[in-house]
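Pasting a structure here, questions to come.
Of the protein chains in this complex, one is absent; all others appear in place.
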Amino acid sequence: MKRKTFSASMLLLALTLVLVACGGGSKSNTDGTNSTASGDEGSKASSGEKVTIKMMHLWPDGSNSAQNKLVKQIIGEYEQANPNVKIDTEVLENEQYKNKIKVLSASNSLPDVGFTWAAGFLEPYVKGNMFAPLDDLLQGDLKDKFVSGTTEAYAVDGKTYALPVELNIVPVYYNKEIFAKYNLKTPQTYEEFKNIIKTLNDNKVTPIALGSKDAWTGSFWYMYLADRIGGPDVQDQAVASNTFSDPNLIQAAKEAQELVKSNAFVKGFNGLSNDEAKSEFMNEKAAMYAMGTWEVPNYTTNPDIPQEFKDKIGFFKFPAYDGGKGNINDWVGGVGVGLFVSENSKVKEDAKKFVSFFVKRWGELSVTDAGIIPGTKVDTSSVKLPQMFIDVLNELNNANKVILYLDVQMKPVASEEHHNLIQALLGNAVTPEEFAKKQEDVLKAGK
Amino acid sequence: MDKVMSHKGIIALYVLPSLLLILAIIYFPILLTGYYGLMKWDGVSSMSFIGLENYAALMKDGAFWNSVYHSFLFALLSTLSLAVYMLVALVLAGNIKGAGLLRKIYLIPMLLSSVAIAQLWLKIYHPTNGILNSFLVSIGVEDPPAWLSDPKLVLAALFIPILWQYAGFYILIYYAALKNIPASLVEAARIDGANPWQIALGIKLPLISEVVKVTIVLAVVGSLKYFDLIYVMTDGGPNGSSEVMASYMYHKAFRGFDFGYGSAIGFFLLIICMVATWGIRKATASKDTIQYS
Partner (left out) sequence: MKTVNQVVLSTGIPSPFRIASSRIGYGLLYFILIFAAVIQILPLIWLLLFSLKSNQEVFNLPPFALPSHPKWVNYENVWLQGNIGRYFMNSVLITMVSVILTILLASFVTFAITRMRWKLQSMVLGLFMIGMMIPVHSTLIPLFSLFQKVGLTDSQLSLILSYTAFNLPITIMILLGFYYALPREVEEAAIMDGCSVNRMFFGIMLPMTISVIVTAAIINMIYNWNEFIFVNTFISSDHLKTLTVGVQNFVGQYTTDWGAIGATLMISILPILIVFLLLSNRIVEGIAAGSVKG
């Protein structure tokens, strides 16, 4: 190969670049223009036309078989009731699902129905006119069906763009046997909590399983500290106002680092995935584990896990901080994925009808069949549930406030940075002040 | 001879299909990526042209330069490790017994997908019950490091699986190249009384110098755009201390909804690779290609 090779190719590259740049304007004007036409046509299926609705979800039958079956069942029921409608599903695992949704939206070819995450994830799609507002469903068919405060997480400028199918809070699970062995009681105050950690460490038991390679799990701990110190609104306000300078937020960061210093977390937590950390708890090497209530089936109904282990597990509320403004009934948590309808769908009205049906049926079945707490209200008196589920549902009913996960609240870039900063904070790579400063900077950048 | 070997129709027939294929499937997309790099675009709403703003931001982005540094570190180490692979290939190609079997075994890690390799090494590096730390504890190390969560160690810890994963690949290429050397040349040198080292350095290496150059470029370019294991094993963490260019691009474009910026990184990565390759070619240029005969 000769030297000329590269300069020549670069020239060609540059030329083609000019070509592409000059001819590439077609993409931008497709957005949002062709959406109005399909909207008011109304349902095609009811006029007897054959309709196919494309749906994407993230529950493969191998790993989320309960959800997968439930989706199939609901689709089956719907197709039976509406013989003109056929629903095609595409299933991708979580991470791949997120990627594909982005590729599809960039090429303006989202499925008719799919799942989205709340707030920060959803916002760009709404701004880009990709999701259809679903307020007519909320006013009509689904009026008063949802737990209050859940659909708001999918609202932008007063319109709601997705309907939740998951609602979780984050309790601290603990191993009753380990606690009993060292005469520990579930903590009411943060001081008691610190004493528990000390006692466990003195006895060479790992106090808390944490896998903050998946940084969102580390964020739980920070969020609880911030809430208990600064009160239920301090974090929401911080994100809303793009500031992170409230001294309570810095104090929470300090406490988080104190926790690390007191060896509260499993060794090497910043390099462990959530799955790896979880196994420390499941294996009874670690005494506590803070995680969403999607874990509850592992402590109740999951047939693969021995009953004797399940019996040992309980949960408690993150304790109150002395002099703090938080309420012990504040929970970190919130909605998970929710159903959207594509704004550019050719079968938008049919898709909406299906979504409405899906959400209702899901609400009736998901706790009992899949161990998932839906966004819709669950009548605990009419369903038979393991005790821990009932306890969780009661806590939800008595909650003072559910503070939506910080990384979900924030816009995508800020959320990414929040993950990095949580790792840095827990890894002692930044001071609490730097943590707050950097978080504020990226919030201010508005991305 | 010249007439036959410069027949335009045949050249077109041989080259054009492939050329058109890569123009459509590789160049068209990457040029569009370069174009997206000039846009403010979240991948969802409409784009707006912002000129070189993304690239300007890139120049000032400390996290990005950090990832560039990590990528180049990997490239350097990968290049150095080629010498080890070459040594193994020389020995294997030197008619030792069992070479065929060993060569096959060496390639096994390459057959595994990155998912499997990453899982294996995660188990090896596990801070408490991984093989490595269990071993260290058993020989009396009191507090063995948490390899993947220590910002100072994570790069080294990531490099070892990469070194291991690609061993078979380069050994195979070197082996095939060495085996292609006509036995008569080596035999002649041997009769002249050259020892194995002299034969290796004086005859074999120069004869396969083109292949060596190729592998250097492969190693450097491969490292510069390396993604797989890092993505699964550390995801660039903790706090960006194992972020490389490709993972940084992925994080920006697919996690951060900043396709404009992500595209700019992707395009810049291409340019860096081109410059690096050009540099290698320049540094290893020899006036004429060595031919047998």
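In order of appearance the chains are A and B, and numbering begins at 1 in each one.
As a working rule, contacts are C-beta pairs under 8 Å (C-beta built on N, C-alpha and C of every residue); 3 or more make two chains touch, one makes a residue touch a chain.
Just so we're clear, the structure is a prediction, and the values are computed from it rather than from any experiment.
Asker: Out of A:Glu77, A:Glu93 or A:Glu258, point to the residue that touches the absent chain in the complete complex.
Answerer: For the chain that is not drawn, the touching residue is A:Glu93.
Asker: Have a look at B:Pro127, B:Pro144 or B:Gly168 and name the one touching the chain we're not showing.
Answerer: Only one listed residue reaches the unshown chain, and that is B:Gly168.
Asker: Considering the whole complex, which of B:Ile50, B:Leu136 or B:Val214 touches the chain not shown?
Answerer: Missing-chain contact among the listed residues: B:Val214.
Asker: For the chain left out of this view, which of B:Asn66, B:Thr79 or B:Asn129 touches it?
Answerer: Residue touching the absent chain, from the options given: B:Asn129.
Asker: In terms of residues, what is the contact footprint of the unshown chain on chain B?
Answerer: 1-2, 4-8, 10-11, 13-15, 17-19, 21-30, 32-33, 36, 43, 88, 91-92, 96-117, 119-120, 123-124, 129-131, 134, 164, 167-169, 172-173, 175-177, 179-180, 182, 190, 195-196, 207-208, 210-211, 213-214, 217-218, 221, 224-225, 227, 245-246, 249-250, 253-254, 259, 262-263, 265-267, 269-270, 273-274, 277, 289-293
Asker: For the chain that got dropped from the picture, name the residues of chain A it touches.
Answerer: Touching the chain left out of view, chain A contributes residues 1-2, 4-6, 8-9, 12-13, 27, 58-64, 67, 90-96, 99-100, 102-104, 106-107, 109, 275-276, 278-280, 282-283, 285, 292, 294-295, 298, 304, 337.
Here, only the chains that are shown with their structure count from here on.
Asker: Would you tell me which residues of chain A are touching chain B in their complex?
Answerer: Per the touch definition, chain A meets chain B at residues 1, 3, 5-6, 10, 13, 16-17, 20-21, 24, 27-29, 31-32, 98-99, 102, 105-106, 124-125, 127-130, 212-213, 215, 266-273, 276, 411-413, 415-416, 420-421, 423-424, 427, 429-430, 447.
Asker: Can you check the complex and tell me which residues of chain B touch chain A?
Answerer: Touch residues, chain B against chain A: 27-28, 31-32, 34-35, 38, 42-48, 122, 125-128, 146-151, 154, 234-235, 237-240, 251-252, 254-259, 274, 277-278, 281-282, 285.
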